[in-house]
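First the structure, which I've put down as structure tokens, then a few questions once you've had a look.
Other chains of the complex are left out, but the ones given are in their true place.
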Amino acid sequence: MTRFDGRNADVLRPVTITSEYLLHPEGSVLIQVGHTKVICTATLEEKVPGFLRGQGKGWITAEYSMLPRATAQRTPRESSRGKVNGRTMEIQRLIGRALRAVVDLEALGERTVWIDCDVIQADGGTRTASITGAFVAMTQAIAKVAEEKKPFRKFPVTDFLAATSVGIVEEQGAILDLNYVEDVDAAVDMNIVMTGRGQFVELQGTGEEATFSREELNELLALGETGIQQLIEYQKAALGELATMVGGN
Amino acid sequence: MTRFDGRNADVLRPVTITSEYLLHPEGSVLIQVGHTKVICTATLEEKVPGFLRGQGKGWITAEYSMLPRATAQRTPRESSRGKVNGRTMEIQRLIGRALRAVVDLEALGERTVWIDCDVIQADGGTRTASITGAFVAMTQAIAKVAEEKKPFRKFPVTDFLAATSVGIVEEQGAILDLNYVEDVDAAVDMNIVMTGRGQFVELQGTGEEATFSREELNELLALGETGIQQLIEYQKAALGELATMVGGN
């Protein structure tokens, strides 16, 4: 059964990654996945958080936010409410953790890469689009270190990394890259983060007042893998020559 | 290779669930999994949050906290710091979501079950012990409604639900029910929430500056399933006669 936007179950929405989107940051992209649009920037700081100081290792940390009218209804700003909500915290922890899995923190040296993902327009899949876009911005920023300071003995980014969502919707079964309407309908929702070599980094599957079987899990994982390998092709195109440095030494 | 506390890879730590641990709550247990000890209480409130009002459905929500000296080093109280941190928020959202997967919210009617999980002593696996214990406290509290108000046409708890952690540690491979030392060492860490009928409710696998393959995933899922079925036996014992009401009608 075709989806309401005409896609088959295993088809991604159209993806665009605009490189060097902003003037100031060391790395920046605008990633669009269907109607979802996220500005991802990467900032280099020549120091690390307290718990890492003096260990010769770097760090990657991320923040995530939505503009109030990224959504159909206006969402009050977290700065006005004076605190960051649980969903935001979960997402920013996820983005940082995922990126750290493909960075050799020793090779990075005592520096922090700050990732900022700001959702300009939301239509489902904002956290996975953030990871996919942030990988590109991060790689650009790390490449700047080599350029402006001194070359790395080993380029710290060890593999590509992208993310997508998969889910189970009653009438259609397992589908890839859910938009907002499909996400609301889904009984099971899973975010998958994988590397270019096909290894898992994160797997977060959730039954929404529902459960799922081992067979359904397998089907979801297969769909996710397909999608992620395509997203990595878009990343390679956006990175251009820099793409050859990833995972090299 | 045996683990440092003498367990084999597929063995749970000793589990004790003390029922009716406290005087005031409608449901309460002290769950001990190895050295990890959590007080789980369930409170019934005869109303629902605003977004559910008037729909004839109930709600389950959870809060989680640690005593400052549950841990080896003293952890400052979140009340002193004036905000709940990201890890706490993730855990309390997880507990609530997991329990809602085995409760028929229409059958529950317009009431809220508040779950409180307070970790008295931590040695790894506090969030999974919280879910396992909270299920028992919640079932007791819901049974009180039938007793004190009026019988449900259908008992709202539709299946058993328990949780455990599995992970991959370099020297030992995949292991079940990690204690704190193992958790720190683990390259991959996964929390699994399953029902009595063997369906998944939550699957959260994370590489900690590492990744995992499809084969490793399969191995972890198998270990988790074994552990969870044993935990459900402990829950049945703790619930006594009430256990027969779960999933019945």
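Going by the order they are written in, the chains are A and B; count residues from 1 in each one.
Rule of thumb we're sticking to: contacts are C-beta pairs under 8 Å (C-beta built on N, C-alpha and C of every residue); 3 or more make two chains touch, one makes a residue touch a chain.
Please read all numbers here as calculations on a predicted model, not as lab measurements.
Chemist: Which total copy number does the whole complex reach if 2 copies are given here?
Modeler: Full complex: 6 copies of the single sequence.
By our rule, only the chains that are shown with their structure count from here on.
Chemist: How big is the rotation, 0 to 180°, that puts the C-alpha atoms of subunit A on those of subunit B, in steps of 5?
Modeler: My answer is 180 degrees for the C-alpha fit.
Chemist: Give, as an integer number of Å, the spacing between the C-alpha centres of subunit B and subunit A.
Modeler: Roughly 29 Å, centre to centre.
Chemist: Taking the complex as given, what residues does subunit B use to touch subunit A?
Modeler: Interface residues on the subunit B side: 83, 85-87, 89-90, 92-93, 97, 100-101, 105, 190, 195, 198-214, 217, 221.
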